[in-house]
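As you look at this complex, bear in mind that one protein chain is not there, while each of the others sits in place.
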Amino acid sequence: MRRVAIVGVGMSKFGELWDKSFRDIIAEAGLMALEDANMESKDIQALYGATMASGKLIGQEHIAPLIADQMGFKNIPATRVENACASGGTALREAYFAVASGAFDIVAVGGVEKMTDVSTSSATTALGGAGDQEWELFQGATFPALYALMARRHMYEFGTTEEQLAMVAVKNHENAYKNKFAQFHNLITVDDVLNSKLVADPLKLLDCSPITDGAAVVILAPLEIAKKYNDAPVEIVASAQASDRIALHDRETLTSLKATQIAAREAYRQAKLEPKDIQVCEVHDCFTIAEIMAIEDLGFFKKGEGGKATEEGQTKIGGKVAINTSGGLKGCGHPVGATGIKQAVEITWQLRGEAEGRNTNAEIGMTHNVGGSGATVVVHIFKRV
Amino acid sequence: MESDGIALKWRRIPNRYRLVGSHCENCGTDFFPPRKICPNCGRKTKMVEKTFSGYGRIYSYTVVRTPTEEHKENAPYVLAIVQLDEGPKLTAQIIKSNNKEIKIGSRVKLAFRKITEDGKEGLIHYGYKFQVIE
Partner (left out) sequence: MASIVGYGFYIPRLRIKIEEIARVWGEDAEQIKDSLGVEEKSVPDIDEDTATMAVEAARNAINFAGIDPKKIGAVFVGSESHPYAVKPTASIVAEAVGAVPYSTAVDMEFACKAGTTAIQACMAMVDSGMIEYGLAIGSDVAQSKPGDALDYTSGAGACAYIIGKEGIADIKATASYTTDTPDFWRKQGASFPSHGGRFTGEPAYFKHIIGATQLIFQKTNLQPKDFDFAVFHQPNAKFPTRVAKMLGFSEEQIKESLVVKKIGNTYSASSMLGLASVLEIAQPNQRILVTSFGSGAGSDSFVIETNERIKTKQRGLLKKMLEEKEYVDYAIYLKNKRVLKSE
């Protein structure tokens, strides 16, 4: 397979974008990416579109040709990829294969979610589709509840504390504060998190990522011609994915995502790297506990020590490995289909030194995108060229 | 008036009312909910029906305070992952009981309660919840 690079990235602001529609935000992100890649619409040969729940949220299915058209692409193959909250990461992977295989040279991947055109209740129900309808959701489970079940077990098995969970949210708000695209620009304290309203014990409001509108686009090209489009291409040196049983109760353990461990292992193998080589990583912190489990499952810290590592500041910018410099899902926002692509945008900026106010000078970065409560995990590793 | 989604829930009545699951005779593994293909045996699957005893222990739990619309009137409720004595785990609400602590390891028994209702004129969907016993 050929080597693949990212030659253009773009994203809309993430937040409650009342003035902007689904079409508006994806066009905005797409334009930024084309400019970044110094390309015209006609240069794009295929499009992968990632949206989790456009049917329930805006009554629109078949969004791939819609996205292609809105970005000015004519008659190219356009495919929607849906893997719940890992739609973006999965779409990136499919686009990577499209270029790596030699089938296409220039491929665009766009992730977008417009969540505020329905009520908060309806948006929450739409997100619930990522879980097991018959055996979890029917029984009264919600996503905060499923992650709360994991949190309780993690606290029981390893002594992780609610304060340590809160520190994840505090750090991610600190990072988001510096990111002009992020949803939140307010600093919070551990007490703010601990005092926020309980959503599903022990998780509170500030332990949970928000409902967000947003889009992100990445353009891929074969490495050998990447410099034609961008003098700082970023190579995708590993792409890995794993699945697991959709219902949380069917997993082997509640304190790890096996799919993360498998995908990570495969990614390190492809890139011939180890966890200690990763300098910056965007992980899927849909809830604070998810970041703690992710930094363990990705191999940065021993199982059970994710809370302590966070407490000791090892995941801050300047720490052992900078986690979620964009602000993560908690601070930057979580427009579901866009998140996996946004993670790649952030890592690209980090590796180019273009992440204003939050640069880590990293050469190697990673993204970790999860679907539902862990039934899909996609891991990518990126290297500055 | 024709209603939506009747068959989807009706198919699950024996599973939800009586904990009918399945058992693979090829490898001896129990499954709840039931499934057609055994993940261990693939094409060698020999699946038969099995009804679980209804006893188990709490594996993890939370209190849901922001439920979806259809579970609103019940809130706040305890949601748990229960490990049945026979091995499989399932997700279910724990009904309130006196002086019986809800914690990881608490012993529970099957109860029959309303789970959801399709509005004032729609069907009532009954199913399993669990109660903590001594």
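Points to keep in mind about this one:
The letters A and B name the chains in turn, as written, and every chain counts its residues from 1.
In this text, a contact is a pair of C-beta atoms (placed from the backbone, for glycine too) under 8 Å apart; a residue touches a chain by one contact, two chains touch by 3 or more.
These numbers come from a predicted model, not from an experiment.
Among the displayed chains, contact with the absent chain in the complete complex occurs for B. The residue touching the chain not shown here, chosen from B:Arg11, B:Lys46 or B:Lys114, is B:Lys114.
If you put the missing chain back, the residues of chain B touching it would be 13-14, 17-18, 51, 73-74, 95-98, 111-115, 120, 124, 126, 129.
As a convention for this text, only the chains that are shown with their structure count from here on.
With centres taken as mean Cα positions, chain B sits 32 Å from chain A.
Of all residues in chain A, those touching chain B in their complex are 121, 124-125, 128, 132, 134-142, 144-145, 148-153, 156, 197-203, 247-250, 254.
Per the touch definition, chain B reaches chain A in the complex via residues 9, 12, 33, 59-69, 71, 74, 77, 79-81, 89-93, 104, 115-116, 125, 127.
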